[in-house]
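Incomplete set of chains, arranged as in the complex.
Labels run A and B following the written order; every chain starts at residue 1.
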Amino acid sequence: SSVEKQFEHFRVQLEQSGSLRERIRAVATAMESAIRIMHSNLLLVHQSRPVPEILEKVKGQIAVLKELFHRLGEILRECPGQYYRYHGDWRSETQTIVSLLAFLHWLETGNLLMHTEAEEKLGLDASEFGLDIEDYLVGVCFMSNELPRYVVNQVTAGDYDCPRKVLKFLTDLHAAFQMLNLRNDFLRKKFDGMKYDLRRVEEVYYDVKIRGLTASGDSTGDQGTQA
Amino acid sequence: MDLQVLRWMGEAVERTTQGQNDKRERVVKASRDITINSKKVIFQVHRISKSNREEVLEKAEKDLAAVTDQYISRLVKELQGTDFWKLRRAYSPGVQEYVEAATFCKFCKTGTLLNLAEINASLLPINDPSLEPLQINVLDYLLGLADLTGELMRLAISRISDGELEYAEKICRFVRDIYRELTLLVPDMDENSDMKKKMETMLQSVVKIENADASNSWLTFLSKPSVCSSLQEQRLA
């Protein structure tokens, strides 16, 4: 019957999209794995290991991720206009990747990784398979969560100027976000959390300041974070 | 870091997400209007009885056409140039209800299932030819179909009370067929938790029709004087 025929047609369609989704999930799983290694290397920063050494270690993983995004792009090219249908399947991985890249970038340059820079690093091309802005912003929020811990460990290691620099960066970042009229959603919640990071960094800065620890010639030259 | 850069970025992003948010809200509103008006069409169809069939369906079809022309077209306008999948959550409820209304009308008129391809073809005229046309996706179609069975259940029960037993029987068969077909499809659907819930409701609908149908067939049986023997006589006495 025509009913059966239509449903048979649907079945084929849905199976196709199901297998597409499976391939996407496979890429996302591979991303997860690269993220894990990259994250684990990045954690060394809390043990005050020199930034260049860390950059060296993670470079390989970035290449892997770039390759994976390329593969993702190819899969999505098979189903034009359905980026957002499958978006949920690699979303949280993307956000974590942005947070890692942004943290690295900040360590290197002391600046915020811009949206276009992130796309570039991942080999994404906004015209066909770009980086969703909200994913980028969530990633930046995630990055901010890492900063208080970084500050604490840097001070422990004797870098007393770090709190000031981080505080300036985070204050500016927070102000920039404040301008956005965020919907009451996940991103908003993450941003709301940023103020706790800010507060914690302020408190470390306060600790350092109240003990008069800032004056010394501390600017550790091996760090790129000169604000 | 240059604050200006950040500010600039902020504004750029603002423009994008703000625009998105406003658009999303307008799409949600359009979807809500589609829902309300599709529900009205469905309500109209339920007025059907043996005597007013033609008249009721004619009115319903006119109303449905009005939904298409006024509300679906507004949705099309709001969505233009957007990735349909991005805002799907925002308009999906309305589209589902529209599918429900359209298939309900069609079934009552012809006793057949309105195909997705047919619906999508009917939407082409209201699309702006310069843009990618809005096409209802399989998932929303199937979700609408799942709700359709609830309406058919109500229809079947009222048809039974009205004595149109064969018609009810026909509805029952149709619903069962859809239910069976969907049973096979559900696991392949994208995020199928909604659908799973609907499948349960649908099963209840099927069982309800069956029960109504059953009691009816016993009752028709009862009302045959040759059979209802002593019991009926007792009552008449």
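Basically, a residue touches a chain if its C-beta (ideal position, glycine included) is under 8 Å from a C-beta of that chain, and two chains touch if they have at least 3 such contacts.
Quantities reported herein were computed from a predicted structural model and do not represent experimental measurements.
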item: Per-kind copy numbers - full assembly in this file; value: A x6, B x2
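Just so it is clear, only the chains that are shown with their structure count from here on.
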item: Length of the line joining the C-alpha centres of chain A and chain B, rounded to whole Å; value: 42
item: Of all residues in chain B, those that touch chain A in their complex; value: 1-3, 5-7, 9-11, 13-14, 16-18, 21, 24, 83-86, 88, 112-113, 115-117, 132, 138, 142, 177-178, 181, 184-185, 188-190
item: Touch list for chain A against partner chain B, complex; value: 2-4, 6-7, 10-11, 13-15, 17-18, 21, 81-85, 87, 110-112, 114-115, 133-134, 137, 168-169, 172-173, 175-177, 179-183, 227
